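A single protein chain has been removed from this complex, and every other one stays in its place.
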Amino acid sequence: MSDVSLYYETLRGPVQAVDSVNLEVPKGEAVGVVGESGCGKTSTSICIMRLLPDNIHTFTGRILFDGRELMDMTDSEIRSQIRWREVSMVFQGAMNSLNPVIRVGEQIVEPLRVLDKVQKDEARERGVARMRQTGLPAEAYRMYPHELSGGMKQRVIIAMALIMSPKLVILDEPTSALDVSVQAQIMNLLKDLKREEDLSMLFISHDIALTSDLCDRFAVMYAGRVVETGEAEQVLQDPQHPYTEKLLASVPRLRSDVTPEFIPGAPPDLVNPPPGCRFHPRCPYVMDICSKREPEMFPTGDGQYAHCWLRGDEHG
Amino acid sequence: MNMADVMLIEDIRMHYQVRTGIFKTIPLRAVDGVTLAVPPGQTLGLVGESGSGKTSLGKLTLRLMEPTAGHLYFKGKEITHVPEGRLKWFRREAQMIFQDPFASLDPFMTVDQIVEEPLIIHRIQGRESKVHRALEAVRLTPVEEFINKYPHMLSGGQRQRVAIARTLILNPSYIVADEPVSMIDASSRVSVLQILSRLQKEYNLAFIYITHDVATARYFSDRLAVMYLGKIVEMAAADELISTPLHPYTAALIAAVPDPDPTNRLTKRRVIPGEPPSPINPPPGCRFHPRCPYAAKICRDEEPPLREVEPGRYAACHFSEKLQDDLLTLAHGHVDASSGRSAQPPTGASPKP
Amino acid sequence: MGLARSLLIKAISLFAVLMIVMGIIVVILGFSGYSDRLLNAIVTQQTNAFALSLPEGTLPEARAQMIADYETTLTEAYGLNVPWWGRLPSMVWRVLSLDLGEARTAQSYAGSKNINAIILERLPNTILLITSAIVISVIIGLFVGIKAATVPGSILDRVTSYFSAVSYAMPTWWIGIIFILVLAVMLRWFPTGLMYSAPPPEDPLMRFLDVLWHAALPIGALTLGLSGIYIYQTRTVVLNTAQEDFVSVARAKGLPENIVRRRYVLRVAAPPLLTNVILGLAGSISGAILTETVFRWPGMGLLYYNAIFTADEGIIVGLTFMFTLVYVVARFVLEVLYVALDPRVRY
Partner (left out) sequence: MPTRTQEALQEFWATKVAKVGVVFLVTLILISVFVLVFYPLNFGEELWNNPIVWADNPKAVGPSWTQAFSSQAQAEHLIFELPEPVESDFSQGFKRQLFQVSFLFEADDFPQFTSFTMRDVQFQEDPPFVTLILHRPDGEAIILLDVDIPYPEPEDSPPYVFYSEDPRRIYLSGSPAVRLAVATFARRQLNMEVLVSDIAAVGPEKFMFGVPSSQGGRATDVLKGEYTLSVLVEGVHADDAMGSARFVVAGQLFGLMGTDNLGRDLAVGLLFGFPVALFIGVVTSTLTAGVGGILGVISGYKGGKVDMVIQRTVDILNNVPLLPILIFLLFIVGSSLWNIVILLVVFGWTSLTIIVRSMVLQIRDGEFIQASVALGAGTRRIIFRHILPQVAPFILAQLIFFTPSAILAEAALSFLGLGDPSIPTWGQILDRGFSDGALYLGYWWWIIPPGILIVIAAVTFVLIALGFEPVINPRLRRRR
């Protein structure tokens, strides 16, 4: 993804939900997109699937998937060639992601039946195989969503996301509604799947600790922009952007005695974001230039980049 | 237990009747025999997953529900079955902070009206200055900027601080905080907890902190009690309980929680299978036995009592002593994703400016 | 098994409703003295019939005695010698066992005064009218409502919402009157009322076409009155459902829009839409009274209207019972459909 912007139209003016975002998901790797609520994480995933709502103000940029430019494709091409076949998605709120009146098995294999015209029995076989893989009993195939527990529903949705063997799976807060023990089960399942299927994953979460459980690379978002990207080791152990640093420091730890701190202030209104670096009103290291010019993407290490004037001085 | 405790809970039970047919009802034991004490100026963390009965227990202690059995003493006075009409003094002393700051404030009232309401209910004079002081105490400053706003104009963290101001304005001595930060963004979570800590010290408040998040519980609580299916399975000082759990469920709960660490992704978490069963039909014997990796025959037949395993450390497991080492690795050791080999707990990230 | 049980519960509760409605009607009739009058009328009528049936040569005294005896027997048989509440159980039983007695003025085509016969004759006519109107309105409602919901805010959407408002506000019977005035009286395209031409055509096909020709205006009026409501309800339910998460998931799955709409929006919206049909049923059965009156359609509604003005209590009680029965049965049928459509209510 390069330079992708997505603004929504509202009564008060356009909301800059996603603003000039660059993001790369290498094959077989999991990239975590981390940020607080309203920072544009989910909107970013919507751009890739092109599941845009009606109130779009601006949608620009380039999205390259496997060498193909998605922005140039028509809606029907996206639908028949990209969605689920190449990129599938596990949505936030597993509870509402399943059609309540269709048996879960049918929902899992539906893309096979509709897009690939696979025969019923074969689809069923493949569906049950995927369900086994995600830890679901075969009997669940004929059940309705309301007969399943939250964890099982989440597994159904993961099985559904894998049914077409896509290259990339977008996971949007896949465990946020689950209990911690079930959350850990699902994370283990995702780790297995990543290894077994050589899947690329885009893991979207507000929980940086949870993200570290799965992801090889991180992209930290703040107020519609990516502020830092890099390998997990780089971002978690040597954060280069003040926001990343503060975000990490705010996480209460279970296994160390670091006292968590908070970031003063509140995220900006995206209808009217602050000029320059959007983090500058909350940044402890703020400089003159921060409120005047938007920082570029400065490389700070091998594959690590930060949008911060602090790093611009050191490296550029 | 000692009568100086602000809140003393004795073998409290809360059973509901759940209708399963037209004529059939089944008892749901949301809280099934819990004994706890909350001393002044201390925080008791109540940790558990959904359906464990932690919220029910919290509300019972505030008499938002009437217990089925057991006794509640507040500052030595029994309040178990006192009718609502004679509880007004208690309502002044005991307060609750709710999970969802978007739901716990009346959307039709301004910040001013919300914070003022307790004063009106208890007919307390000098409302304006008290509201100002309360808002200042929760750092909603300048007060003038917030006082006339409606809840929907505030962020989650700000709303929760309004809710805290509302509970504190009566100078209570006991507060039940039910997941007060779980719906707030990570960056403001800590600020809300810090405000609570500061006020606790200032006013010598007794807290029950209800949460599913072991990490914030450890940070904010003096003692922790772990609940599973309506019962307390382990109770100890927060640090001890986290670092050396004595109950398999506690260990599993801790194991499930990651710290931000790049090595996490290379290993798999040791998780307990299954999901918390419904409290409608709890398993016989130890309620955790169907999911427990160490379950033996005795666990199916005999319910383990909550006993003092070590001084000041209580656990409800037949094998607490024997399992100590295993539980430590279960909770903090990682298993390599490919080999299943135990890895050492990391020492945490070291952020630097 | 659970399915059968939940349907049984529904059946029992609907039967209870029927019983309670009957009870209320009977109590009100008794309390207000109508029941006494009703029964007295029957006794007088039957006594007169008995008097006529007596052989010619009977002596006047013996005749008077026999008639008086007969009348006493009847009075006792109908329980007129006890106050109205004493008759309650037997009355309820009579109505429940569909023994509705005799009408005072109304007659069946064959000339019978038996209320059962009259009602049974009228029932199919009413059902013909209502069923066709509801089926057509639901089809129109679904079709247009879905179209309007596809692009909320479009011209079609706005036009339909105005149409719905006006359609809701337009009494069906008045639409019928306008139809008669314009299409029957002024343009003479359709008959002004009734169900058959003056001598009904002999040929079955022609007879059927004749009924169709007569039914066109009442069905048209009912449809115009009902469809607006169905369009609006469909639009609302579909719009609500279309914003559920699982619909976005279905789109993300790469399903073509028609499948998304059919399986994810309409299939899920079907149970609430059906609820609307169930609730609409009440309105249309009621509407039939007015529509039949306007078009002089020989159904239960017209019978009811005439019964009110001839104070034919027997018919009023009988028909009120029948209306409730038809309604309750229709509701039950729809409940069964509902259970079939929504797996969540099968407990």
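By letter and in written order, the chains are A, B and C; residue numbering begins at 1 in each of them.
The criterion applied here is as follows: a contact is a pair of C-beta atoms (placed from the backbone, for glycine too) under 8 Å apart; a residue touches a chain by one contact, two chains touch by 3 or more.
Model, not experiment: these values are computed from the prediction.
Among the residues B:Thr43, B:Ser56, B:Gln99 or B:Asn264, only B:Gln99 touches the chain that is left out of the figure. Touching the omitted chain from subunit B are residues 59, 62, 64, 87-88, 91-92, 94-96, 98-100, 103-108, 117-118, 121-122, 149-150, 152-153, 163, 166-167, 170. Against the chain not shown here, subunit C presents residues 13-14, 17, 20-21, 25, 28-29, 32, 34, 152-153, 158, 161-162, 165-166, 168-171, 173-174, 177-178, 180-181, 185-186, 192, 236, 239-240, 243, 282-283, 285-287, 289-290, 293-294, 304-305, 308-309, 316, 319-320, 323-324, 326-328, 331.
What we mean here is this: only the chains that are shown with their structure count from here on.
Averaged C-alpha coordinates give centres for subunit A and subunit B that are 30 Å from one another. Once the centre of each chain is set as its mean CA position, subunit A and subunit C turn out to be 56 Å apart. Between subunit B and subunit C, the centres computed from C-alpha atoms are 58 Å apart. Residues of subunit A found to touch two or more other chains are absent. Those residues of subunit C that touch subunit A in the complex are listed here as 244-246, 248-256, 259, 263-264, 267-268, 270-271, 341-344. By the touch rule above, subunit B contacts subunit A in their complex via residues 49-50, 155-158, 185-191, 194, 212-216, 218-219, 242, 252-262, 264-265, 268-269, 271-273, 275-276, 332, 337, 345-353. Subunit A makes touch with subunit B in their complex at residues 30, 36-37, 149-151, 179-185, 187-188, 191-192, 195, 206-216, 231-233, 236-239, 242, 245-256, 258-264, 266-267, 284-285.
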